[in-house]
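Excluded from the complex is one protein chain; the other protein chains are retained at their positions.
Showing subunit A:
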Amino acid sequence: MEIAAKLGQLALGLGAFALVVTVILLLAGRFNGPKADRRLAWLFLAPTVLGLAVAVVYPALRTVYESLFDAHGAQFVGLDNYVSIFSSAEQLHVLRNTAIWVLLSPLAATAIGLVYAVLVDRSRFESFAKALVFLPMAISFVGASIIWKFVYEYRPDLPGVSQIGLLNQILVTLGGTPQQWLINAPLNTLLLVVVMIWIQAGFAMTVLSAAIKEIPVEIIESAQLDGVTGIGLFRNITLPSIRPTIVVVLTTIAIWTLKVFDIVRTMTGGQFDTSVVANEFYTQSFRSDNQGLGSTLAVLLFVLVLPVILYNIRQLRRWGA
């Protein structure tokens, strides 16, 4: 498609969406009588209800149904797909990797974000220092993966060949031999988690920094009068005051971590024993054409995410109150 044709498509798409909303507003202006309000409300909600029913509710139920069928969706197999997720060696590795991701990345990102937020708080270069760490949030997971893949890049350990990846260069400078970082399990999974930590630390830092600044001055003042400073102040005053925020940050990053597949797909494609549930879902559904197993992995993802989200919403409510 030429650029002009693409822009034509764009105009058409924008026009169609605008037309729908305009027609709704025009129709709404004509309503009168005792039931006008009620009809108007449903008219305003019609695109939302229709869209969510067709594009979210129906497909989600359909996926649950498909998870009870074989690879081609032809033969009913009951819970066989669920059994194979928890019994085949390959799928168990996927579960193990997912557990590593979801434990490590929220904890490390939150810890680093918190330490950094405290360290740069009220320093002269605070906003610049924060922007440095927050910047990765604006980058796509694909972009971040490419940035880190280059850090891990490997060149054979031969005379006359120099390393172009930063990590191997550091290793060589320290007297070690270069490693194929992304191939050697289980270290490669940890190196992929690093990318997620790198992205999410900025989120943790921003939210926690805002919470730290909201601690009432009087509390800090009276603690200082009692002679509490430095690490004591952090442990006895700062940490308890922002505990609810820390919980929300941890759970939020855990939810993102469970769903992220871009990093694994871009860096290793799930090879070398690095796959996680979200990536395995994609591989089984679109590469291996195993519709049943793919659907089952999607349902599993839902089941894993559900308790964390419910907990998170409860915390957010309490936080808002």
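Here is the rule we go by: a contact is a pair of C-beta atoms (placed from the backbone, for glycine too) under 8 Å apart; a residue touches a chain by one contact, two chains touch by 3 or more; residues count from 1.
Everything below uses one rule, namely that contacts and distances are computed from a predicted model.
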*The complex's invisible chain, by UniProt name, from "ATP-binding cassette domain-containing protein", "sulfate adenylyltransferase", "Dehydrogenase" or "Sugar ABC transporter permease"*: "Sugar ABC transporter permease"
*Among A:V94, A:V133, A:V193 or A:V247, which residue is in contact with the omitted chain in the full complex?*
A:V133
*Touching the hidden chain in the full complex, which residues of subunit A are there? Just list them.*
1, 3, 6-7, 9-10, 13-14, 17-18, 20-21, 24-25, 28-29, 37-38, 40-42, 44-45, 47-49, 51-52, 54-60, 62-64, 66, 112, 115-116, 118-123, 129, 131-143, 145-151, 153, 162-166, 169, 198, 201-203, 206-207, 217-218, 220-221, 224, 229-230, 233, 248, 252, 255-256, 258-259, 261-262, 265-266, 269, 278, 281-282, 285-286, 291, 294-295, 297-299, 301-302, 305-306, 309-310, 312-313, 316
